[in-house]
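All protein chains but one are shown in place.
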C-alpha cells in the first residue's frame, strides 16, 4: 500500500508540517527524500504568480506519480504545489518520496520534480514595479526530463 | 558563503526541526533536498546501536562535505547522524543540501549519503532478544559510492 | 453551450468564454480560426508555437469534433515548480 497525497494549494504551506505528515504516513520505510522549491530571494520586491487548470493539472500529476509508483518500489509520495501570488522565500513545491532503500527514494523524487518542472500544467509569471512577464521552461528542465526516457 | 552544520547526536533528533533550521539558514536558495534515514519498522523489538570514533568521524565527514562544496555550487548543507541505541522508526541520519538549481542539490545530497553509508566511521549492531550482530556495508552501498569516481 | 478557457499568455488576451457553438463550426480547428477572427490579439498568440489544446481535459493532437457541453482549453507553454 502506497501512502499518496496531492494538493494544489491556494495559500502558503509549511514544508516541515508536510514532511512530518509524510513521515507519519510511511511508517517503517527506511528512506525519505524531500524536495522543497522556494521562490528565490533575489528580488524581494518581486511577486511570482502561478496558475493551473483545475482538474486537468491534478490528473496529469497523478499520472506522473503513478508512473513513478510503477518504476520504483515506493512506500509513499506526497506532492504539494502552490498557485496564486507569492513572494521571495515562499515554498512553491514540495515533493517527498519514501522507500525501503534510499536509491529508489532519490530517483523517484528526482523524476517527479523533472516532470513537474517540464510537463505539469502550471503557468508562471513574475511581476515587479507593475510589469509582468511570463516564464517558460528552461532548456535545462527539458534536458532533465529526457534523462528518464532512456 | 555556505551554511554548514554537522552534529553527531547521542540523543534522538527531530528531522523537521532540522529542516526548518536549514531552510532558515539558506535564505534565498531556490532548492532544498533533504534525506532522512530511519530505523526500519520490521522489528519493533529490535535495537540498533551505532558507535563512532569521536573526532575522527567528524573530521572525515567534514572532508566529504568539503568535496561536495567543491563539486556543486551549494548554498549550504546540514548533516546529523545518530549514535547510541535506537528503536524502529527513529531517525538515524539527516542530510540536507541547498542550491540555486535543484539538480545540484539532488546530486550533492545523493553523493553525501553514498559516502556516509560506505565511508563514514560508524559501527552498527542490531540486538534482539539478547543477541547482537554487527552490520557491515552492503555491496550496494559500495557500488553506489563508485558512481561518483567516474 | 461550450466553455473555452485560456491559460498563460493566452489568458492575457482573452477572458474565458461560455457560448453557443458558433454557427457552422464543427471542430476545434474551426473554433481556433473563429476565435482568431473575433480577437486579433488572441489570433497572434494562437499562431505561436508551443501552445496546446485540451478537449474535455484531454490533450488533443488533431482537430476534433465539437459537441454541446464541451470544455476547450487553450494552453500556452507550461512552466511548473
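For reference, chains read A, B and C in written order, and residue numbers begin at 1 within each chain.
The definition used in the following text is that contacts are C-beta pairs under 8 Å (C-beta built on N, C-alpha and C of every residue); 3 or more make two chains touch, one makes a residue touch a chain.
Source: prediction; values computed, not measured.
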Chains in view touching the one left out: B
Touch with the omitted chain, as defined above, among B:3, B:31, B:68 or B:113: B:113
Residue among B:13, B:123 or B:148 touching the omitted chain: B:123
Missing-partner contacts on chain B, residue numbers: 37, 51, 53, 55-56, 59, 81, 92-93, 113, 116-124, 134-137
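The rule is short, and it goes like this: only the chains that are shown with their structure count from here on.
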Middle chain, criterion being Cα centroid separation: A
Cα-centroid distance, chain A relative to chain B, in whole angstrom: 23
Centre-of-Cα separation between chain C and chain A, whole angstrom: 27
Residue numbers of chain C (touch at least two other chains): none
Contacts with 2+ other chains: residues of chain A: 37, 113, 117
